[in-house]
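Sending over a structure as structure tokens; questions will come in a sec.
What you see is the complex with one protein chain gone and the rest in place.
Per-chain residue numbering starts at 1, and chain names A and B are given in the order in which the chains are listed.
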Amino acid sequence: MEHVSTTSPYFGVFVLFVITFGAFYATTVAARWASRALARKDTEKLKLSIYECGPEVTKQPNRISTQFYLFALLFLLFDVEVVFMFPWAIDFKLLGWFGFVEMLMFILLLTIGFIYAWKKGALEWHNIK
Amino acid sequence: MFEQLFLILPMAIVVMGAFVLLLLSKTFSLDKLNLVAVFFLSLSFIIEILRFGTTTVCYSFPEIFGKMYIIDDFSILFDLMFTAGAILTLLINTAYFKSRNYYNGEYFALILFSVFGMMILAHSNELVTAFIALEIASLSVFALVGYHKYNKVSSEAMMKYMILGSMTGAFFILGTAFIYGAVGSTNLEDIAAYVNVPAEKDLVLVLIGGIFIMVTILFKMGAVPFHSWVVDVYQGAPFPVTMFMASTFKIALFAIALRLSLIDFASLNIVWSEILQVITVLTLIGGSFLAITQKSIKRMLAGSSVVHSGYMLIAYSSIGLGSDMAAPAIMFYLISYFLSAAGAFGILSFIATGSKKMMTYEDFKGFSERRPYLSAMMAIFMLSLSGFPSTIGFLGKFYIFTSAIESGQILLAGLGIVTAFISVYYYFKLIAMMYFYPSTDQQKKFPFDFSGLLIGVMAMMVIWGGVGTSLIPFIPGANGLIDIAKQAIDSLQNVL
Partner (left out) sequence: MSSLLIWIVLIPFASAALLGFLHLLLPKQRSLHALYTVSGIAAPFISALMSLAVGWELFNSSDDMMIHAIAFNWITLGDLSVNVAFMADRLTAVMLFFITFIGTLIHIYAAGYMKEEEGYGKFFSFFNLFMGSMLLLVLSDNPIMMFVGWELVGLSSYLLIGFYHQESANMKAANKAFILNRVGDFGFIIGLALLFTALEGTGYTFEAIEANITTLDSSLVAVIAMLLFVGAMGKSAQIPLYVWLPDAMAGPTPVSALIHAATMVTAGVYMVARFAFLYNEVPQVGVYIATIGAVSALFAALIASYQSDIKKILAYSTMSQLGYMFIAVGLGAYSSGIFHVFTHAFFKALLFMGAGAVIIALHHEQNIFKMGGLKKKLPLVYVTMFIATLAISGIPPFAGFFSKDAILAAAFASEHYMIWGMGTLTAMLTAFYMFRLLFIVFFAEGKMDGKLNPLPRTMTWPLVVLALGSTTVGFLGLNEAYGGTNIFSSFIALPDLSHHLSHKSEYLLGMLNVLMAVMGMGLAYRLYAKSAEEPQVNNVWRRAVVNKFYIDEIYDTVIVRTLRHLSVFTDKIIDQKGVDGILHVAVSGYKSAGAAFAFLQNGKVRYYALYILSGLSVLSLLLLNALGGM
């Protein structure tokens, strides 16, 4: 690429800045315009409905409490953390006491999180504060 | 073993404090939690202040972590500023969080987590560690920004900040990947060794990686064109959080930025200096455009914080052009900006405690009649921010411009001076509002409380840092502070 050189030290850079900025802006606006213009505008019921992993939202038989999501998150969290224990268990002898202490500390941290969630009442049904 | 543990003690204290606060968050009242948080932070602060200047550069647990975690005067100075910033944020706003009903115990834990992240960031000697530290700090701050979760503005600010923050965070890790691809290591010393040895090597990947990392840093410090979040987020966040972000979190980025540019990319700086110069010009002009149009003081200060980033960028680009003064100048400027901005935002949130006003210029009309002492302090902070002589802000700017001229960037220095003149407009407007208009409300108040006293002490420090000599022991004056800054930078450069 050719060197942009003008008398003023930053001038070339500014030109670049403005041009790129404009180009970016123009592209975005053009893309938005194009997609709006090219899109088919037929209104199907399912298309307008809220996306919910395939099944039709409106036909959902029972509503799920948000409490489930919290439970699921906590489960996932502690479950995944346990995965870290496998490599430690395999190299248990090699890591020795140091590794043991480290793992104890890790578990301690997890426990703190657990106690916090407990005290917050996240493990009790319908008792979120 | 225990020596090594002692090295990381300040960080450990902060994170343990955060855990304690989490566990106690339900049982203790907010007042007590506040004191617990301040206790842990001050403990850490005291250990660091004892350690400053006495330790040689060393690594913590080198046989396990490698050279991930470095301890030197540079990082200790930053630690001091982070803990001091958090302590001030907590103490000045004791009344504020009691006056709002959305505060609860986790607020303090989040502040401590954020401080912990920043401390690790200052100490990190490795890119992945730096990234994780940055994210720890940022995530806590994201949560803090949206702390008033039933307030639309606050939540919107949090969303904006989080989306943009994670996007730019991705650039950091991308840049790290590029650099790892070229160097085969993410350790800063390895990178430095690779880059600084003048052999025919492929530096393109390193350069591209560096650009990506730089974008993240520029975003966090709010340089134009990555500034767009600043005003909205500062506006949306609760006052104490804005104070914390503007005074403390903003500084944290310079820890890694200085470390990178002084150690790793020292020989590449010349490539970037032109880019940095353009960013600096845009930041200075754009920031003052932003600040000058605002009606709310909070937004004005947000805009002006962009301008202050611009000043520091002036010196940042001077580093690459061979100015020895530049890096200490940035350190000094950071200290001066920390004091002045923390004070100004502190006063804002202090006032906001009792009212639900938006804190526009209009609200400050005749403020000096109502609260003469507070408005005098506010005037001092405004003078310091605008770089008025005899305040610490003046010396900060003076060192910055000196470094710019030393490295031959006369144009940048000139522009910096011009924007400093422009900044007089929006800072002095506040002073004029406070002093030259009659008050709408005639009653005078002289409440005496600890927060006000603390702000007063900071105002003294702003003046003392601008005129003081080393007359009074243990309180560094103007020349003491620049010596501290030089010492910190020296410890950084002695690694190699």
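Operating definition for what follows: contacts are C-beta pairs under 8 Å (C-beta built on N, C-alpha and C of every residue); 3 or more make two chains touch, one makes a residue touch a chain.
Since the model is a prediction, treat every value here as computed from it, not as a measurement.
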Handout entry: Among B:I13, B:L301 or B:I422, residue touching the chain not depicted
Key = B:I422
Problem - Residue of B:V128, B:I173, B:I211 or B:M460 touching the missing chain in the full complex - result: B:I211
Problem - Given B:V271, B:A376, B:I405 or B:M460, the one touching the chain that is not displayed - result: B:V271
Exercise for the section: Looking beyond the chains shown, say which of B:M11, B:I136 or B:V231 touches the absent one. Expected result: B:V231
Exercise for the section: Pick out which of B:I46, B:I163 or B:A432 touches the chain that's been left out of the picture. Expected result: B:I163
Handout entry: chain B residues that touch the omitted chain in the full complex
Key = 159-160, 163-164, 167-168, 171, 204, 207-208, 211-212, 214-215, 218-219, 225-226, 228-229, 231-232, 271, 274-275, 278, 286, 288-290, 292-293, 422, 425, 469, 471, 479
Completion exercise
Logged for chain A, residues touching the omitted partner chain are 1-4, 12-13, 16-17, 20-21, 24-25, 28
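In this text, only the chains that are shown with their structure count from here on.
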Handout entry: List of chain A residues in touch with chain B within their complex
Key = 9-10, 13-14, 17, 21, 109, 112, 115-116, 119-120
Fill in the blank from the handout: Note: in the complex, chain B contacts chain A through residues 19, 22-23, 25-26, 225, 274-275, 277-278, 281-282, 411
